[in-house]
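With one protein chain held back, the other chains of the complex are shown just where they sit.
Should a chain be cited, it is by its letter among A and B, assigned in written order, with residues numbered from 1 in that chain.
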Amino acid sequence: MNQILNCRTLNHRHILVLFTSIIGAMVIMAFLSGKLIPDAAAAVNISQKNLAPSLQHLFGTDWLGRDLFFRTLKGLSTSLTVGVTASLISAVIATLIGIAAAMGSKIIDSLISWLIDLVMGIPHIILLILISFACGRGLKGLLIGIAATHWTSLARLVRAEVLQLRSQQYIAVSRKLGKSNRWILIHHMLPHLFPQILVGVILLFPHAIIHEAAISFLGYGLPPEQPAIGIILSESTKYLSSGVWWPAIFPGLTLIIIVLLVDRLGDHLKLLLNPHTAQEQEDTH
Amino acid sequence: MKIRRSALIELAFITLLITACRTSALTGPADVKKDEVIIAISSEPTSLDPTQGWGHGTTPLIQSTLVEFTQDMTFKHDLATDYSLSDDGITWTFTIRDDVTFTDGVKLTAADVVFTFETAKDSQSSLDLTFLEKTEAPDDTTVIFTMTQPTATFLGTIATIGIVPEHAYGDDYGIHPIGSGPFVFVQWNRQEQLILAANEDYYGTVPAIKKATLVFMDEDAAFAAVKSEQVDIALTAATLAAQDIEGYILHSVTTVDNRGMTLPVQPAGKAATKDGYPVGNNVTCNIELRQAIAYALDREYLAKVALNGFADPAYSENDGLPWNNPDVAIETDITKARQLLTDAGWQDNDGDGILEKDGIIAEFTCIYPSGDSVRQAVALAASDQIMDIGIKINVEGTSWDDIARRMFSDAVLMGWGSSNPYTSYSLYHSSNMLRDDYYNPEGYANETVDAYLNAAMQALTTAESYEYWKLAQWDGETGTAMKGDCPWVWLVNIQHLYYAREGLDIGKQQLHAHGASMPLIQNLKEWTWNE
Partner (left out) sequence: MIEIISKQILKIILLLLAVSVIAFTLVTLSPVDPVQQYLLGAGAVSPAQRVQLEAYWGVNAPPLQRYLNWLCALLRGDLGTSLIYRRPVMDIIAERFLNSFALMMCAWLFTGIFGSVLGCIMGMYKDKMPDRIIKKLCYILCSAPTFWLGLIILLLFSVWLRWFPIGFSTPIGMLNSDVSIWQRLYHLFLPALTLSLVSFGNIALHTRQKLIDVLNSEYILFARARGESDRTLLLRHGLRNTLLPALTLQFASFAELFGGSVLAETIFSYPGLGSAVSAAGLNSDVPLLLGITLFSALFVAIGNLIANILYGIIDPQIGKGAGL
């Protein structure tokens, strides 16, 4: 049994590395290409409107003549930027709060737990709408909104981890040796936490993108000139019934694929980092 | 457990079957009844109270008006049997019919007219009755209006204010109106539908359409509704209308519903509005720049490319109306445009294709309400063309809130157009400058033009007033036209487009004003189905 497991785990690791590099490459490519593509490629060219997908225009053109392939890439890069930024900010908030809850006094812990319940008690979209409203709509509202709604589960995770670590022997020994809390935090706990946080960010990130798309779709996000996938999809809905289906389908599929891949990456990483679950779960993919 | 599982499946199956069988019962009457009509429009009224603006600019279907503005742009008697104006132009005397009752059976008297106008005046709504001093009813069939000054546009205003019953008026009149018009109010589900029925006791010709349902949808949802044959007539946008739909005919109505760019005429940095929003733009305040844009645009091409041809060139706010000065029309002349700029000192010094002068780059932002595909297309196409003469226009979509803040310092893709020349007054008179009502955000003021506008408002006859309106546009030397002060660069008059089911006769459509929803149904009482 053990031998089989070992083989499996080895293979699993290889698969994972391969997987990660492919996805990483795709994501980075999407991101960079969005930045590098000149504005002109996705510019308005009204004489070219509503062309079906062809070799010249891989995803076709929309009702203003913009090449959809480039527009989608640009949109993707914007969405990715927003998603990554928001996820990182969220992760930082979550880490700080989680640690504060676990390391602080009982009162702080209860307060923070209550705060987490509070934020989780309002449906995400409504909170996003409120925050976007408060910031007058636009990019700022979007970033703040997504960062402010996604930190909760990660914070809970961090808190649980730190609580568990606190009770470890080597921490107690460190304390006896006279190290301050801060030192213990930085030198013992953070390295331990880091992989968990990384997985958390990666798993957070697709949600962030989807929420960004949803909120832009409703009309709260970026202006139509600075496309993110949500806007592209939202605008394209108008033309669906007139038979122009490609502005809605292709960007949507692209979004799904990226989200799917990042999600799977996060899952695999989680399995790998947590040997216990890796052993329990015989099937991985 | 076993039984339960299969029972569940069976239950599901049966439910599906029943649902399928009842599909016809689910959609309501499948056959189009030949005296009912379902209309999909995009703008929903906020209230059905004429004193709060319902029917303003068109017709308040549920209530009646004293006079009616016909398709030939003359006034026809409606509730009024006769009217006259005193020699000094201050007193209007109307005699009204005595055989009209509201749909609750109570007779309509002059007292109701007085009540209506007093309430409308106090409400300070979009109706402008500031020139009305008082309204009196010496008897049941006579109404006397006393103005503070001669107001040539008063008849036009009267034609759109419906008379409300004094005895049945309350706070919720706007959602449960009673009137004496050709239609009776039945039901209103906000943001969904408004149902009207024909008024069988109407004093005029009872409408052929017995039941009209107005459904409120965006153009794209309306398009889907037409495709699935769920509505009889739907408003659509030029960007969607290039398609043929079986069973439906595309009607296009010429309009005076125009689109143009307002360009701030004041330089930046000095003033702010009373709410603190910045005023002025250092690029557009140069008149030669504005005029260059006006001359460089090929409006026919704009209409063709951006709007699939469903638009006509626009040269002013009132093309085609009797008070329009034909001299405002200009020819596309790129050479002239370039010349204007060069003469004023604009040059491209750094070779990037954009002109500069005295350190100012010929670049500015034009904003439009995001979600309006027509304005977006027009703005983008225009900015494309203007790039050729070295001026860069950055087109940006944003919300109306934002526009309300930025319209004093950025160009805006605006639109107006009405059958009442009072619009011209609102657009250009200096007293209306920089207010939050979207009429004159560019900060335009010209004394000569003010004088003409005042004269037009106080003219004693319509013909005389028309002369003054025209002079305000261009008197040979100055004016609001593009060849004059050019505070607006007019682009196109969009056509209002409707997909109508074959057999639906929507009567002779008047020249439509701004907004395609209400103008479509203003002649609802003349609609009928052809067998």
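Basically, contacts are C-beta pairs under 8 Å (C-beta built on N, C-alpha and C of every residue); 3 or more make two chains touch, one makes a residue touch a chain.
Note that the structure is a prediction, hence the values are computed from the model and not measured.
Visitor: Please work out which displayed chains the absent chain touches and list them by label.
Guide: A, B
Visitor: So which of B:161, B:215 or B:413 would be touching the chain we can't see?
Guide: Hidden-chain contact among the options goes to B:215.
Visitor: One chain isn't shown here. Among A:17, A:32, A:96 or A:118, which residue touches it?
Guide: Considering the complete complex, A:118 is the one touching the chain left out.
Visitor: Tell me, which residues in chain B touch the chain that this view leaves out?
Guide: 1-2, 5, 8, 19, 22-23, 25-28, 36, 38, 46-47, 51-53, 122-127, 174-175, 186-187, 189-193, 195, 211, 213, 215, 217, 221, 224-225, 227-228, 230-231, 399, 401, 404, 436
Visitor: For chain A, enumerate the residues touching the unshown chain of the complex.
Guide: Looking at chain A, the ones touching the missing chain are residues 117-118, 120-126, 129-136, 206, 210, 213-214, 217-220, 233, 237, 240-241, 245, 248, 252, 255-256, 259-260, 263-264, 283.
As a convention for this text, only the chains that are shown with their structure count from here on.
Visitor: So the centre of each chain is just the mean of its C-alpha atoms; given that, what is the distance between chain A and chain B in Å?
Guide: 45
Visitor: Once bound in the complex, which stretches of chain A touch chain B?
Guide: Residues of chain A touching chain B: 44, 46-47, 63-64, 136-137, 219, 223-225, 237-243.
Visitor: Which positions of chain B touch chain A when the two form their complex?
Guide: Listed in rising order, the residues of chain B that touch chain A are 218-220, 223-224, 227, 239-240, 243, 305-306, 370-371, 373, 376-377, 380-381, 384, 395-399, 401-402.
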